[in-house]
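Let me begin by presenting the structure, written as structure tokens, before commenting on it.
Removed: one protein chain of the complex. Kept in place: all other protein chains.
Presenting chain A:
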Amino acid sequence: MFSLDGLLTWSEIMIDKPFRPDRIRYWLKAYFFIVPSLLFVLIFLYYPMLTSIYHSFTDWNLAQAEWIGLDNYIRMFNDNTFRIALSNQLLFTVTDIVKSIVFPLLAAELILSLRETKLQYLYRTGFVIPMLIPGIVFVLIWLSVYNPSNGLLNHFLSFAGLNSLARPWLGESDTAIWAVILMGFPYITGLPFLIFLAAIGGFNKEIIESARMDGAKFRNIFLKMHLPLLAPQFKVVLLLTIIGSLQDFVRIIVLTGGGPGVSTTVPSLIMYNSAFKNSNYGYGSAVGIFLFVSILLLTLLVSKIFKSERE
């Protein structure tokens, strides 16, 4: 049986006779445990991804695939709907980044600046509990908030005497994209909030306290101490937000289906519709590959910008 007792250190394995029988057994055991996960990853992630590269050059309807070279990619870049989807995606991603950095960071700072520990705990719990709500429920709640006939938002406007402002928020091309973007106010819940809270809570309190004693105000402490120290957290949040934003079409499909017309459509929704609604799996694969490459490039860019000293 494999036991954690007496685990060897890396240097023991590598430097001190790495091919001793007991060390080889150790290697084999380690690989034995990692192989099932690796197999799953290979079968369910890498294999479909690699076949998608091939299928993106074909006209594929699941039953038969015909090689058509770059036609899917040419069609994609010539398609006006795809260009609109790209500009929508840009807007979604930029606003998603703002929402996942500004509001959670401010909330974390404000909560940690409270003197009462109990109050801190209360706010922290209050903002974390909504994370337990499944994402789809959250979107459905906002769908009902925006409902033109019975929605909370229009009722509120009517109650406040602002009837003229009430409108079908998701049903008009001028307002739909902003209604989707503004969904989720005040944008505090979620992983970014926890990341910032944990990081700021872990800062050396003595240094902060001495800066305060030297006359530094909250603004200075935030701008000159917290922000530079939070660089690794910004990198993580940025990466997660960009990846999530480019991949996510659930909120759009539930709220607007990409409409009115193409007002809120995004490349990932085009990928989904092409493949699973119109059976153009080849074209869907091409859009998928485009998304994959975009995410990869953006990840590399963010990693380069926030390159830490250790790296």
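By definition in this document, a residue touches a chain if its C-beta (ideal position, glycine included) is under 8 Å from a C-beta of that chain, and two chains touch if they have at least 3 such contacts; residues count from 1.
Following the convention adopted for this analysis, contacts and distances are computed from a predicted model.
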- Can you pick, from "NADH-quinone oxidoreductase subunit L", "C-type cytochrome biogenesis protein CcsB", "ABC transporter substrate-binding protein" or "Molybdenum transport system permease", the UniProt protein name of the chain not displayed? "ABC transporter substrate-binding protein"
- Query: Which of A:I270, A:I289 or A:V302 sits in contact with the chain that's absent?
  - Reply: A:I270
- Where A:A176, A:L230 or A:I289 are the choices, the one touching the absent chain is A:A176
- Who touches the missing chain here, A:L86, A:L238 or A:V262? A:V262
- Touching the unshown chain, chain A contributes residues 59, 61-64, 75, 79-81, 143, 147-149, 167-173, 176, 255-263, 265, 270, 273-274, 276-280, 283
